[in-house]
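As you look at this complex, bear in mind that one protein chain is not there, while each of the others sits in place.
Labels run A, B and C following the written order; every chain starts at residue 1.
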Amino acid sequence: MDASQTPDVVGKTRVRVRYAETDQMRVVYHANYLVWFEIGRVELMRQLGLEYSEMEAEGCGIAVVEARVRYKLPARYDDELVVETWLAKVRGPIVQFAYRITREPNQVLLCEGETVHIVVGLDMKRRHMPKKYVDLLAAAASDTLA
Amino acid sequence: MDASQTPDVVGKTRVRVRYAETDQMRVVYHANYLVWFEIGRVELMRQLGLEYSEMEAEGCGIAVVEARVRYKLPARYDDELVVETWLAKVRGPIVQFAYRITREPNQVLLCEGETVHIVVGLDMKRRHMPKKYVDLLAAAASDTLA
Amino acid sequence: MDASQTPDVVGKTRVRVRYAETDQMRVVYHANYLVWFEIGRVELMRQLGLEYSEMEAEGCGIAVVEARVRYKLPARYDDELVVETWLAKVRGPIVQFAYRITREPNQVLLCEGETVHIVVGLDMKRRHMPKKYVDLLAAAASDTLA
Partner (left out) sequence: MDASQTPDVVGKTRVRVRYAETDQMRVVYHANYLVWFEIGRVELMRQLGLEYSEMEAEGCGIAVVEARVRYKLPARYDDELVVETWLAKVRGPIVQFAYRITREPNQVLLCEGETVHIVVGLDMKRRHMPKKYVDLLAAAASDTLA
């Protein structure tokens, strides 16, 4: 599947822009979109039955190894946003998420991006993801090679 | 000693305001002063011979239990600031730091504050601070009752 | 009214702890509570009929001049929190808010605090708040002297 396609399982999370997230250009500071991506990612996993805090308590995290963000239009203070998140790829220890952020009420596209992750232990070293989690994620990704 | 007095041992750390720290009022977002206080605190401890990262590696942290900030004038993007930090009190497991933030080149006072800490283990439960650290801190505090 | 009393009009806002808000003690970094206070403040004002973004668009902001936070128990990643906010005082250009943050589902108290604000123009200089806003806020504060 092309990462630009949106698959069936898409998490949708709402975020309202905080004053702390703005900068003196009167728009959201660009690093904050990565924080919203993370919120979308966690909520998608929750929707798939995977509680990230439990997975981490079992000694398994998904560290970010790459992030790409394309900014289209600025988000502003108090905007209501929707973060759409989906699994673009699951390949062994590599998991790739894709994101679209739109502004309500008219679904104006503000931002798109992807993050690539590898599964790590609490020592930040690469490890295998427990099979129950692989199965949950792979079932939701169009491009899977477990 | 009154906390408003500045004692002999005062740590001085320089900080330049980051764009990320501004908000849409075109001034620094107020929560960031607590981050600068923390930088001042760590640098004061380093100056006293206490590396906070080592202390934490030994299972000992200083959790914030109270913070007070009085904002006088706003810091702005790219300002060069000086964070002055000193130990106001060391009383058993309680450590209190005080802070002044001024803007260069004219030492204009922007902000004052205090933070109160208790010594905790990695489980966030109260514990005793190792004697070597108590001694380092107590020697620099005017109001000490170890 | 004593600021420790909770008045009739209390805003309640829900916040879920973000991964970005944690630190390496595995708890929320202490400066983030000020960000949550701000969210509570804005939502209380909205509930009273005052949209802060509109007020600011009319050239009127409420700058923080003092903040106090008392930390009781740490918030942790993915916790669901409730931020309770109320107006403790409205006295001419001075507005004081008070806050309690509890953790769901058992309303465990994590944090209390207050922030004091003065009304400013976009130049950050003190100004009068338009009467319509004073009236909205004063009606919700127990300790009022407009």
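A few points about this structure:
Following the convention adopted for this analysis, contacts are C-beta pairs under 8 Å (C-beta built on N, C-alpha and C of every residue); 3 or more make two chains touch, one makes a residue touch a chain.
Nothing here was measured: the structure is a model prediction, and the numbers come from that model.
Residue C:A31 is the one among C:V15, C:A31, C:V64 or C:M129 that touches the chain missing from this view.
Among C:D23, C:E80 or C:E104, the one in contact with the hidden chain is C:D23. Against the chain not displayed here, subunit C makes contact via residues 19-20, 22-24, 26-27, 29, 31, 77. Where subunit B meets the omitted chain, the residues involved are 18-20, 35, 38-39, 42, 51-53, 77-78.
Taking the complete complex into account, residues 24-25, 27, 30-32, 34-35, 56, 61, 63-71, 74, 122, 124 of subunit A touch the chain not shown.
Everything below uses one rule, namely that only the chains that are shown with their structure count from here on.
Centroids of subunit A and subunit C (each the mean of its C-alpha atoms) stand 30 Å apart. For this pair, subunit B with subunit C, the centres built from the Cα atoms lie 24 Å apart. Among the residues of subunit A, those in touch with two or more other chains are 19-20, 77.
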